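A protein chain is absent from this complex, but the other protein chains hold their places.
Right, chain A next:
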Amino acid sequence: MNTTVHEYRTGWKRALIETKISLTTPGDLMGFVMPTAIAIVVLLFMQGAEFEGAPVSLGAMNMPSLIGMNIVFGGITAMVGALAMDRTTGTLLRAKSMPGGMTGYLVGHLVSTAMFIAVTVIALLAVGLPLFDGLEFGTPDRWLMFLAVLVTGIVAALPIGAVLGALLDNPRNMGLVVFPIMGLVAVSGIFYPITALPGWLQAVGQVFPVYWMGLGMRHALLPDAAAAVEVGGSWRTATMFAVLALWAVASMALAPRLLRRMSRRESGSAVAARRADMQRDW
């Protein structure tokens, strides 16, 4: 039996079990549903608001942006949260104590997070389409674009999350990851077109994947005329895929090295020390 193939297959089985657990654990599900539900309600209120030059309401414009943001934000925080939490509970050390356990663990987490995001994004789309006027999702080219952006986004977000999660060794410091991303969302044109921001902030926003995922989802779901309010009046399809791919490649190059370092440092006393540290603070 080829052990590498076996490790990946075991990881895949782990992913199926983890996804089933996530989708049947009320806490996990609420953690996703609540913020999304709040966001949709806010967007519904923005139905009446218009942005000058846009053919659809601000609410309809923000719906795809929200989906794009959710993929990046959800993907990164899920990976970071899992890696940080699993180091405190010993889940990671357990993986290390089994043959091929680390590969199985990582494949399991990557795949289950991807599946969780895909399921929830499709749910979000199913809720959003009938609620907002002006979204276009009737033709195969739209479906294809949506899928392409979704997959690219997941492929970029998960390794970024793995890199940040490997660097962050205590769930206590989750805020170090979450708050900067929230700040990033503010300058990424998610809830208001980025062109309304000062030039230098636009430049900052366009370095990071959140902006490009919002843009890609708007491209997939909004009428072509809506591109008028984007930077340069265009969807910049090639640039969008290129930037997301660059993030994916860069983080995939870094992730294995950092994950190996993280794994090497794992031991029973490291887990105990981390836990004692958390208890002291709480």
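One rule holds in what follows: a contact is a pair of C-beta atoms (placed from the backbone, for glycine too) under 8 Å apart; a residue touches a chain by one contact, two chains touch by 3 or more; residues count from 1.
Going forward, contacts and distances are computed from a predicted model.
K.L.:
From the list "Nitrogenase molybdenum-iron protein NifN", "Ferredoxin-nitrate reductase", "ABC transporter ATP-binding protein" or "Copper resistance protein B", give the UniProt name belonging to the chain omitted from this structure.
P.N.:
Of the names offered in "Nitrogenase molybdenum-iron protein NifN", "Ferredoxin-nitrate reductase", "ABC transporter ATP-binding protein" or "Copper resistance protein B", the absent chain's UniProt record gives "ABC transporter ATP-binding protein".
K.L.:
Among A:101, A:128, A:165 or A:214, which one is in touch with the chain left out?
P.N.:
A:101
K.L.:
Extract the touching residues of chain A with respect to the undisplayed chain.
P.N.:
Residues 1, 3, 6-7, 10, 13-14, 17, 21, 25, 86, 89-94, 96-101, 104, 266-269, 271-272, 275 of chain A touch the chain that is not shown.
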